[in-house]
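Reviewing the structure listed below.
What you see is the complex with one protein chain gone and the rest in place.
Moving on, here comes subunit A:
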Amino acid sequence: MDAELIAMQLFSGVALGAILVMVALGLSIIFGMLGVVNFAHGALFMVGAYAGLWIASLTGSFWWGLLLAPLLVGAFGMLIERVLIRPLYKRSIDDPLLLTFGLAYVLVEAVRILFGNEGMPFPTPPELAGVADLGIGYFPIYRLFVVGVVAVVLLLLWLGLEKTKFGLIVRAGARDPQIMRVLGVDVAKVWLLVFGLGVGLTALGGVLAAPMRSVDPEMGALVLAEAFVVTVIGGMGSLVGAVVAGLLIGIAISMTALFAPEMATIVMFALMALVLLVRPQGLFGKPGRA
């Protein structure tokens, strides 16, 4: 085993984790602020990929798909929050969970009706096709691009939450919505935007993943399971946790694939079990929350 191979493997893991981070972030934001366990999150990842493909084929450009699909699906997410989820806030936590669970099935079947069962190819945009020589080995340029986009999105998200008034309201609303209401903040509007943001992030993950994996109606199922593992390891509701755990899982899968490929799918669950035993609230979670 030479060092170059291990370095390449680490890098593959980061690229793999980058997509997971996008999905897990949305899941975590929505749970952290709204207390909704969004089981439709994987399906919305898939819808994002299809929306990207659809827009790219209409406009002839991947870039429009990358830009517009997350906005479009994010808006669709806001519609879901406003029409379907909001009436359930006063009920038990299980109700939105069941609703989103059913919604996932509806979305998958709708996509099957519209685009077929077989899935569709999503060609790598020509500007980003090819392989780059990293010095330690060759790596697809597109995967480097994905890591770059995710890094930029994370930076913007951090700035937005830490440095803007809206971010302040969001953070405060997550801690104590009651007080926020008393202070005259329209919490309902904040939650609407937060849900849309979370859905937009997973849709972006879907569009980014599409040229690597092609697009199919089932693509969200596995991603959802992985994203849940990431949020549990990182701590439910913790954004830093989602980022760290997402990259950690990507690297763990990648390194296991190198030494024991058959174990690569199981390793993240083993890791989750370990974290739950040692630190039940997750790496960055606050005790007592879920």
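One rule holds in what follows: a contact is a pair of C-beta atoms (placed from the backbone, for glycine too) under 8 Å apart; a residue touches a chain by one contact, two chains touch by 3 or more; residues count from 1.
As a convention for this text, contacts and distances are computed from a predicted model.
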Identity of the absent chain, which is to be given by its UniProt protein name, from "Spore germination protein", "ABC transporter substrate-binding protein", "GMC family oxidoreductase" or "Pyruvate dehydrogenase subunit beta": "ABC transporter substrate-binding protein"
Candidates A:107, A:201 or A:219 - the one touching the absent chain: A:219
Option touching the unshown chain, where A:64, A:139 or A:158 are the choices: A:139
Chain not shown, touching residues in subunit A: 2, 5, 8-9, 12-13, 15-16, 112, 116-121, 123-124, 131, 137-140, 142-143, 209, 212-214, 216-219, 222, 253-254, 257-258, 261-262, 264-265
